[in-house]
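Every protein chain of the complex appears in place save one, which is left out.
Chain IDs A, B, C and D follow the sequence of writing; residue 1 opens each chain.
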Amino acid sequence: MEGLAPFLQNLSGGLLIGGIYALIGVGLSLIFGVMRVINFAHGEFVMLGMYLAIVLFVQLGLDPYVSLLIAAPAGFLVGMVVQRLVIARLVDIPGDSTLLVTLGLGLVISNVLFLVFGAEPKSIYLPYATRTVMLAGIRLPVAQLIAGGVTLVLITGLWLLLTRTELGRAVRATAQNRLGAELVGIDTPRIHALVFGVGMALAMAAGVILAPLLFAIPTAGASYTLKAFVVTVLGGLGSVPGAIGGGLLLGVVEFMGASYLSSGYRDAYGLFAFLLVLLLRPEGLFGRTVKRV
Amino acid sequence: MSEAPGAQRVLEVIDADLGYGDLQVVFGVSLHVHRGELVGLVGGNGSGKSTILRAISGMIRPRGGSILLEGEEVGGLEPHALALRGLAHVPMGRQLFPDMTVEENLSLGAYLPPARERRAEGFARVYELFPDLHTKRREAAGALSGGQQQMVAIGRALMLHPKVLIMDEPSLGLAPLLVREVMQVIRRVADTGMPILLVEQNVTQVLKIADRAYVLENGRLVLDGPTEQLRGDPMIRRAYLGL
Amino acid sequence: MTQGPDAPRGAAPAARPPRPSLLASPWPRLALVAAAFAAWYFVFPSALSLGITLMLLAGWATAWDLLGGWTGQASLGHAAFVGLGAYTVGVTAANFDLAPWWAALLAMAAAALLALLWGRLTFGLRGAYFVLSTIAIAEILRLVAINERRLTGGAVGLFIFDLQEPFGLDLFSRHVEFWFSLGYLLLVLVVVALVTRGRLGYQMRAVREDEASAQAAGINPVAVKSWAFVLSAALTALGGCLYGVFLSALQPQPLFELHLSVRIALVAIIGGRGTLFGPLVGAALITLAAELFRTTFAQANLLIYGLLIVLVVLFMPRGIMGELERRVVRRRYAKSARG
Amino acid sequence: MRRLLVPFLVALMASGAATALAQESVKVGVITSLTGRFAEFGEQHQAGIQAALEDVNAAGGVNGVPLEVVYEDDTSEVNAALTAAETLVNQNLPLVMGAYSSSITNPLAQYFTRQQRPFLVFTSGDDAITRPGSDWVFRLNQPSYAYADVLFGVFDALNEQHGDGYLRTIVTIHGNGAFEVSVADAVDEIAAQRGYTVLQRQDYDQSGADFRPILNRFKSLNPDVVFMVSYAADSVALMRQIAEVGLDAKVFAGGAAGFALPNFIEGSGPAADYVYTATMWTKDVPYPGAQELDDRLQAILGRTPSYHAAQAYAAIITAADVLSRAASFSPADVREALLATDMPDTVYGPISFSDYAGYRNQASLPAVAEQVVNGEFVTVYVNGEVVNEMLDTPAWTER
Partner (left out) sequence: MPRALEAEGVTVRFGGLVAVNGVSLALDEGAILGLIGPNGAGKSTLFNALTGYVKARGQVSFYGRRVDRLQPYARTRLGMGRTFQIERPFEGLTVLENVLIPAFLRAAGPAEAERVAYAALEQVGLADRALQPSSDLNLARRRRLELAKALAVQPKVLFLDELMAGLNPPALKEMIGFVRSLADSGLAIIMVEHIMEAVTELCEEVIVLAFGEKIAHGTPQVVMNDERVVEAYLGGADE
């Protein structure tokens, strides 16, 4: 019995890392929900965000949280372009062609990053990155708190965008009934481009937020893609609130597993949970059983 | 409400040939809807009703003939371009957004900019026509009964302040009691002066509420005229039952 | 209805032209492949390793294609079977001095069993969900290989020092490995050729195209997918055994990596899914291009996978051999219609 | 396919022709990672080799014939490495050297053993390469055991300074790659021999850069020593998170490459201070010409060299020495010459190959320990001697 304080410490650690997982997952989920496209290049966009933050920090001295203001719009634009040039041609084709094309895009992105930045891991050092604050006997890392805060702001923003704006309604309408959406005059191809852009903006934002916490490695994208999948499957593919639940859950499962079982199997805990959910409740833990969005 | 001489034609289909791939379904059909008129288009299974409607609403491209909206050619335009020009479509199966509230569904009916500016007016008009929807405006559309969902679909179309409304089989999948209710609703909408083209299998009901009707058989028009003349015409029986 | 457009009703069956048959023989082309690789041995005696890696990759991709191409269930977890094969040889040789041919049989049986269970669990999942589950399962196996040191040697790995010699052949010689790899590639090609020309092959295609329609043809989709998966897994594991001997030093990282799974799948897709020689063509193209780039264009060798797959999906959705075959089918039909 | 095959054939034949043509030089092969994820180490190797070739050839090469290096890029992947090895073997080069990663060098060692060709390892640390080893595989760099060994030398010295019982308990955290695991194994082994207690040993999966769950657990154990074995990215994340979690210990020891690189200090900031690291070579080692070599490497690379460059330098001068002495360039004679190697005064330390402690054909060089002081590496412990003051590690709250 290790007592309550370490448990709470671990729980908070899991929740904080889970918040970032949620941010990575939510973009993937949004894209799937609206377009039925599984984006295998998602993790590579996260890496793209990390490298952008590093470049801006090294070249211009921009704090990563400031470079969010550049990275998110950049992600949006790149996403729109990728969707228009590549994915739009394939959206109506059945089968796995979009899956393959995004897999290929991911390889292209990671190798271009590799050519430009080399294999050497890159990071930025921020003095506040190792600070912590104590709260009720629990030590909370400042950088992760900021990351959690930014995640909260971004996801809340996304939520407001989807529920409170004309555009958001159009996005949800396209997700729920594409034919119906077209009949009321929604330009669904444009919505698709927009959604892909938003998804990529979120992925790149996640990368920027991760930059002060982790190292950027060109080939690490695939592991973020996998995390994003786990998050969205746990929460229900296509469900934005589900992605938040899934992200937090994954963070806690991994953190607790690593703390109390074996740290070598850390990634396996998430994958086991993922397989279980896939087999027993493919609509996700937080999805509704009857209707698909 | 029969045809007034010289009344303007809001919607007109002239000599349309329609089909899918190498299959022709509709052969040289012409029809029109005047201002303030409720026109029925009836016929048995597979007679080509829905195909005509799909062509009018831009979901398929006509291979021959023309489609005019207030005298302008609109054949081959995309659905949202047609919506911009004032053609509202109540589709088969209603095509609502099930997880969104009634109000959101209606609101999306006025998605296009010209209608967006008159959204408040649209809500007022729809809620006046369908007070039930007002009480249920915060509920998810998917949770409503079939009849109420049909009202939402019609209401959503009206939010566009359309010049003409086309409806595809609004009675499909509804129990007999609800069918009657929906038909009365449609008549009520027509009574506000909204021109409507109603495509329907349920000929008895159409002949009761419509001003005029066209009867299709195997992709060709076999009968048309004011509904009071058509009721009891044996041709209708033949068109439907193949006897 | 009972006759073609021109033939009058009741025409004697003998009057019709000879029926063109589908069952054109793949054997001449197989012989050509065998001859080409045999020639490689004599023309490039200093590039045997390259030939071995090419043939193994081609064999895996051809085996992958049974499931991913012919049956339409793309997997991104086939590295699991490669690793399983390699480790079975390593573990049994190190601990029980088991002969490699028995180890190969054991590996194939283990892979088949794993595929059967894996399929039972996941074939209910559709499309992307199945792909995701394959990634997850292979990842878990990788972590097992890393963490269960007593069995696998963990991250430090497992070394194969001695192997019993079949017919006095030194399995560690690149020359012997070359011919074994060629034998393996030909075996996979022959198995796939036989399977796809027979009942199971057509059932697999039916399941790929439309499961409901397949059921109407009396086909049990789950059984067909399971068979395809079992065959694919066993053949992949057999190649994994050879690869294990080729490396002689087994480590979880290169063997169970997602990267290897992706490579196997992409090679098959680029070459043409659901064609006998497509995966081989894809493997040859990619391996030779990578070798060229290794000596000349240095870094770009991984980039070409990405670029090629994007281009192929956009412009040649059936892959290289798929597009070619389609053209041949059209031409053959045109000819038969004329003749 | 035909279009691709033709240039490929040409390339293959050209490479064959090249070897046949030029015999006015002695060629040795080097397999390293010029591209791929280990490319940065390949660059270090190239710098060291360049410097060594200049020196060797200025001094008359191999018995008057200039020495030349044939590079083969393994693209950081094992298949390519084996293909490269075969190319070199087929060129009948008298000696081949390589590679960076143990996961590549292990299969290479197996291959050269089977081919009965001498293979000189100069960077890969994995114990398994020379333990048990083979007749044909030689290694001049220190095995992973040495990384742990030198740090235990530091611990012993600290115990001597502070009185016995100052350092007794250890926790280990390590990556799950071949090299890291084998260092962690050495920690267990040496700790048992010298009376230390390993309280807990935890591994983590690749780029699993969130160590907090492990560190929280360590914190509750109150260890004297935190022993860390990881590569560059992880070493920085580890120190940052140790600072953040507030895990205090008397000694933080980094037992692998990651902690000895300039990146470690840049990335960790002040959190890097007081950390002890094991390294294989520094400009401060008491061997002749160390400082000069470091300066030259710095000039070639344009940045701070790592010890890998010095290892590559040592490999080339060893090769020149061995080939000068070899009766012929046949594999057997080169092997004999390797066995007879005795170079007491190289810049990398005394090089000879012997069998000891289960190793085969392994040079026995001690490693070097450094401590980070005010953002600089300071060499503190070489050859069993304390050469600079070792500072006490303050608690995080006092920094």
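Annotations for the structure displayed:
Operating definition for what follows: a contact is a pair of C-beta atoms (placed from the backbone, for glycine too) under 8 Å apart; a residue touches a chain by one contact, two chains touch by 3 or more.
Remember, predicted model here, so these are calculated numbers, not experimental data.
Here the chain not displayed is in touch, across the complete complex, with B, C.
Considering C:P221, C:G306 or C:G319, the position touching the chain not shown turns out to be C:P221 (whole complex). Considering C:D97, C:E148, C:E165 or C:E209, the position touching the chain not shown turns out to be C:E209 (whole complex). By the touch rule set out above, chain B reaches the unshown chain at residues 20-23, 25, 44-46, 169, 171-173, 175-177, 179-180, 200-206, 236-237, 240-243.
Listed here are the chain C residues that touch the chain not shown: 1-5, 13, 16-17, 19-23, 197-199, 202-203, 205-206, 208-210, 212-221, 274, 326, 329-330, 332-333, 336-337.
The criterion applied here is as follows: only the chains that are shown with their structure count from here on.
Each chain gets a centre from the mean of its Cα atoms; the one farthest from the centre of chain B is D. Chain closest to the overall centre, judged by the mean of its C-alpha atoms against the mean of all protein C-alpha atoms: A. A comparison of the A-B and A-D interfaces places the larger number of contacting C-beta pairs at A-D. Our note on geometry: chain B versus chain D, Cα centroid distance of 79 Å, whole angstroms. Separating the centre of chain A from that of chain D, both taken as means of CA atoms, is a distance of 37 Å.
Rounded to whole angstrom, the centroid-to-centroid distance between chain C and chain D, based on C-alpha atoms, equals 39 Å.
Among the residues of chain D, those in touch with two or more other chains are 36, 39, 176, 203, 205-206.
Multi-chain contact residues of chain C, defined as those touching 2 or more other chains: 143, 146-147, 299. The list of touching chain pairs reads A-B, A-C, A-D, C-D.
By the touch rule above, chain A contacts chain B in their complex via residues 166, 169-170, 172-173, 176-177, 179-187, 291, 293.
Listed in rising order, the residues of chain A touching chain C in the complex are 38, 86, 89-90, 93, 95-97, 99-101, 103-112, 114-115, 222, 226, 229-230, 233, 262, 264-265, 267-268, 271-272, 274-275, 278-279, 282.
For chain D in complex with chain C, the touching residues are 1, 4-5, 7-8, 11-12, 15-16, 34-36, 39, 73, 75, 77-80, 82-83, 85-87, 90-91, 103, 106-107, 109-111, 114, 126-128, 176-178, 180-182, 185, 203, 205-206.
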